[in-house]
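Dropping the structure in here first, questions after.
One chain of protein is taken out of this complex; the other chains stay put.
Here the chain labels run A and B in written order, and each chain numbers its own residues starting at 1.
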Amino acid sequence: MEVSFYPGCTAHSTGIEYSLSLKAVFDGLGVKLNEIEDWNCCGGAAAHSMSNLLGLALPARNIAKAQKIDLPLAIPCAGCFNAVKRAQHALVNDPDMKQQLEESVGFEYQGGLEVKTAHDVVIDMIGLDKVKVAVKKPLAGLKVASYYGCALVRSPKVVKAGDHENPMFLDDIVTALGGEAVDWSYKVDCCGADLAMTHGEIAREIADKLAYYADEAGADCINSACGLCQINVDLKQTGENERKLPVFFFTELMGLAMDVGDRDVWWEKHINSPKPLFRSLELM
Amino acid sequence: MIQEKDVERDVLVIGGGIAGMQTALVLAEKDHHVYVVDSAPAVGGFFPLLDRQFPTNSCGVCFMSPKPRAVCPTYESDFHRDIELLTNSQIKTVEGQAGNFTVTVGHKPTRVHAGRCTLCGKCEEVCPVEVPRELGAGVEKRKAIYMPFPRAVPQSFVIDEQACTRCGECAKVCPVDAVDLDEAGSEKALKVGAIVLAFGFEPFEAQRKGEFGLGRYQNVLSGIQYERMLSYGSPSEGVPQRPSDGKRPKKVAFIQCVGSRDLTCEAGYCSSVCCMYATKQAIVSNDRVKGLDAAVFYMDMRAVGKNYEHYYQAAKTDYGVRYLRSSISTLRELKRSGNLLIEYGTDDGQRKSEEFDMVVLSVGFSAPRAVKELAGRMGVDLNEFGFCATSEFKPTETSVPGVFVAGAFRGPRDIPESVVEGCSAAADVSSLLDDFEGRTPKAGRRAASEELDSDFVPRIGVFLCELKGKLGESLDLGALAELFGKERGVACVETVDVGEAWQALETIDARARELKLNRVVLAGYRALELTKAARTEEAVGPYVGVFEPVNIGTQCAEAHRGEPAVANSKAADMVRAGVRKAFLATPRKFVERNISTRTLILGGGLSGLAASLALAEQNMAVTLAEKSGKLGGNARFSHYTAHGEDIQALVAEKVAAVEANSRIEVLKNTELVKLEGSWGSYRATLKTEGQEKEVEHGAIIIATGAQQATTGQYMSVKDPRIVAQRTLEGMLASDDEKAVKARKVVMINCAGSRESGRPWCSRVCCVHSVKNALVLKEKNPDMQVYVLYRDMRTYGFYEKTYQQAREKGVVFVRYSVDDKPQVGLRDGALGVSFVDELVGERIELDADLVVLSTGIDPQDNRELADVAALKLTPDGFFAEANPKAAPLDAADRGKFIVGLCNAPMHIEEALCQAKAAAARASALLWSGTEYRPEARSRVNAVICAGCGNCVAVCPYDAIALDAERKHAVIDEVRCQGCGICAATCRSSAIDLDGFSNEQVLSVLSAL
Partner (left out) sequence: MEKAERKEEGWEPKVVAFVCSWCSSLGADQAGAEEGGHPAGVRLVRVPCAGRINPMYVVKALQNGADGVLVFGCHPGDCHYRSGNLTARRRLSLLKSFLEHLGVESERVQVCWISGAEGARFTAMANKVVEDTRRLGPAKKLVKAKK
């Protein structure tokens, strides 16, 4: 199984454990990642605040690169995924913008590009049954609150990710890994990453709130699929709550259950070390 | 005018909810055979859900029946010999045109024989299939074989075809072989002259607004679910309960506008009723759980109906309901407690979070989706939201001639409006089908009482209905029969088979004639059927003089299924009591009187004109008395409606039509100075320019209007640039430069309203301000138009007009009643100073024109109220008999109050009321005769001391004291036979036929 692959900047920096674990897991499940050539920053949260055209043109350029490979495009980072979906939405639904984008990027959108998140690849292409087979060490006893944030599911008309108020795909993966998916009410709240630099206090308040309610719902850790969600909630918890919760990328949990990859390197990247939790559950 | 032979007389009503039943009940009174088709297995629509309504906090739907003393509209439709209920049915095809439609109706099998089912419930016990109960909205369950609701009509269990697995267990246990799993569907072709669409609405599916967590958060309920919970018939018996742990909530939040005023779910309209139903639910919750803290999160509080503003204010002051103006930010469930955490912004810009035990989503009304296709086939136009498209001046007509519409299918609306529209559609139908001379009532409407001999010797027939199957085992009818053979006056004791509901009556009828019985004691199944039997007896005339129903079914056989000894001894007591009571009974006589078919209408405004025309079209005589020298009333000063209809043209058309109609006598400069008599035979004294004249009439419609209010506020500077909303409308109609060339116009809504002095909401002003703002913007797009308001009450589809105004750049600014806008002069320029409540800042504007929405004041109605014996509301409008079910009826029969003298309303609503009252008056009077049992309360003038206590307690003002002879006299027409007077009389001078003191005491002695 092959997909084209857009790693995004976070995968090379703060979210390195996401790309490492993703590669290990996909490798273990027999998925080949073809990184698209000469990709550029998706523009993230910054570009569209400066210019709508720029915010769409940056991801459009990546679309131009991706459509050269006739494979579904997998984008692990939620921010990048959202940016590309926005550009694609404009290309499909807004003829004027399509013309502007094609002119500024210098390409012609052919249509039909399948844009997938990493979990889409796991659920739709690989299938959870196959994941279950690949599980060597079920995450028995691990209570996980899956955290989706905003970029994976919103805006619903653009992203079309199903139930945008109560998404379940990460929870389904946790269940497939033998862990306990904990239902909580804050799964699609904003993580406050955009405010991390400018209004640090608010970002801290949000991170604490998320960790508090995950804990309140009975979870021992948080599971995410977004570089910004992960770093923000992991980093900004102040310890005001009774305890701090480790925050994972879902691919890390997959790697743990499948027993693949150099996991110690991943865990080292975490601010709130998951090791005591793993030890208490005899998961390492 | 049509020819009788050209049209079908029968009428089809589709939808058996409030509006549909009302139409059917009124038309059936006019001898139209009415088919009521409903896709549900029982009629009633959303009725069964509502046992507490605003603003009375009671039910009272029985007041809806056009006849006095009704059980409930659902039963009355069932009892009425001219109403045929076709439940569980669907319209297949509709062909033909106005006057001659052919309709095929498909009946889905219910697989339970309604006539045989005894409601024993055994089938339900064994049924293995469980599905959510319809009105329980997911909280309650029912089986695949079930009673739609406890008092469903038809009274029978039904099988849900979709859910049924055909396991056959129910058929095995049914003691009366009522279950037929192989029952086939059937079709029926109807020939009808007119069709009334009363499809109703669907509650908005709040799951679509996932952020509120319905279905996901356990203690979040929809308003429908919560309504059911507050009903005494619910599993919690009316007490609020948290689904998660069954605890009583201490704090409940109500979230308004869920599925209303929300473009994200294609609901760009206001559902009109949610503000009030949430308020009611908050009040009722408070009654049920003492100290409960209820908070309502809302955008605008739209308490626009009659007395609703008072109800809303009382919720705040008397029940401590908190109203928080905020579209909440988030609603989250806390997993440990099951509580809900709401984050919201306060009026002063603070972010707040508050925990609640329970959250209720005030879901709006959606258009009924299932009928879209049918409407399409019939050619009935729908509006953009899927509701029936209608015009303001012909509110109950659809785009297809001969097809009319009533109720929530026309748009979200409240019960009183649905009741009014049900009657209004009946008027439309009647105008179409009854517009010819010489109609006579159907034969069988009357029967002779002359044969009865009032002194006859009692010959009592005791009839015991056979109880089938297991139920039969609990009662030994043979042993019972033996007990009564020797009771005084008993001529025969027999058992009858009641396999089919009416078989028993036929048998009894035959036996009564054969054995010359003059009193019948019928010991049967259920109160409802016995009532039905009694009602039929009333309708077909007394073939025996006394009919005494005894309910040994539910009270003995069913309630004591497992205890035959108890069942039998109780049944023996009850039948014995019935026999003794029948022995002592005075036979009932039916009397006939001629009644006047003329209706007197007071007030020649639009309401009076419309009512006159509607009556004339139904071949009824009208006297229209107008106080002034001109017809047209307030409408003469209005020009266009919110949807752009020409009011002047309407007035001209109606005035011309009335003046040209030979059935309408118009008396201008005329006032009512005296009103005597009772319905059917009122005598009015009318005074025209000093000349008095008497008019005999059967009914009276009061349509005396109201007036534009004036206010001292904002008028401290007398300036021609400060005008009332209606003045502006006139300026706009004549393209007055002062209006159309203005740069800046500031409107102030609620100017002098909703505060002490004029505490009511005038309902129309918000819409008028939006309407006029839009016209200003249209005439001069560069103009700056500001509307200062307290709550924007653009209910229903007026919400769209409000939205258009905002899109066109009209600026809406909210102010607080505690800090009202100030209007002043500065160097000759007009200035308005006000605090924008949203941002908390004072804003100063100069204005070329200040427009005041001053509201509607009642006339000084005290004199007329005195003359016509009408009651007034504290606000000075005329009071109705029941705000929900009888919004147009005055306390006395045959008196109706319509239009602005009833309450502030739009023209569309006034036209509906006028037609509705016309339909009600004609249903009452058209036959020209009344046939009824003679008065049931009797005064023994010899014993009567003339103390007047009975006069004081009579709810119908039916008793007066004879001044000369000093004893009470009962008005036979007004008396309804309640017996309150008899129970009050100190000297037992009054007694009640059918329930005389002697009879009741004999019953007590028998038990």
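What we mean here is this: contacts are C-beta pairs under 8 Å (C-beta built on N, C-alpha and C of every residue); 3 or more make two chains touch, one makes a residue touch a chain.
Remember, it's a predicted structure, so these values are computed and weren't measured experimentally.
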item	value
Visible chains in contact with the missing one	B
Touch criterion as defined above, residue of B:L119, B:I647 or B:L686 at the omitted chain	B:L119
Sole contact to the chain not displayed, among B:G210, B:G824, B:P933 or B:G977	B:G977
Sole residue of B:D51, B:E309, B:E487 or B:E799 that reaches the chain not shown, by the stated touch rule	B:D51
Contacting the left-out chain in the complete assembly, out of B:A40, B:A98 or B:V953	B:V953
Hidden partner chain, residues of subunit B it touches	48, 51, 56-60, 62, 69-72, 119, 121, 149-151, 231-233, 237, 526-528, 531, 551, 553-555, 558-563, 566, 570, 573-574, 577, 891, 953, 955-956, 976-980, 982-984, 992, 994-995, 997, 1000-1001, 1003-1005, 1007
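The criterion applied here is as follows: only the chains that are shown with their structure count from here on.
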item	value
Chain centre separation in whole Å, for subunit B relative to subunit A (CA means)	56
Of subunit B, residues touching subunit A in the complex	210-211, 213, 216-217, 330, 332-336, 341
Of subunit A, residues touching subunit B in the complex	163-166, 183-186, 189, 213, 216-218
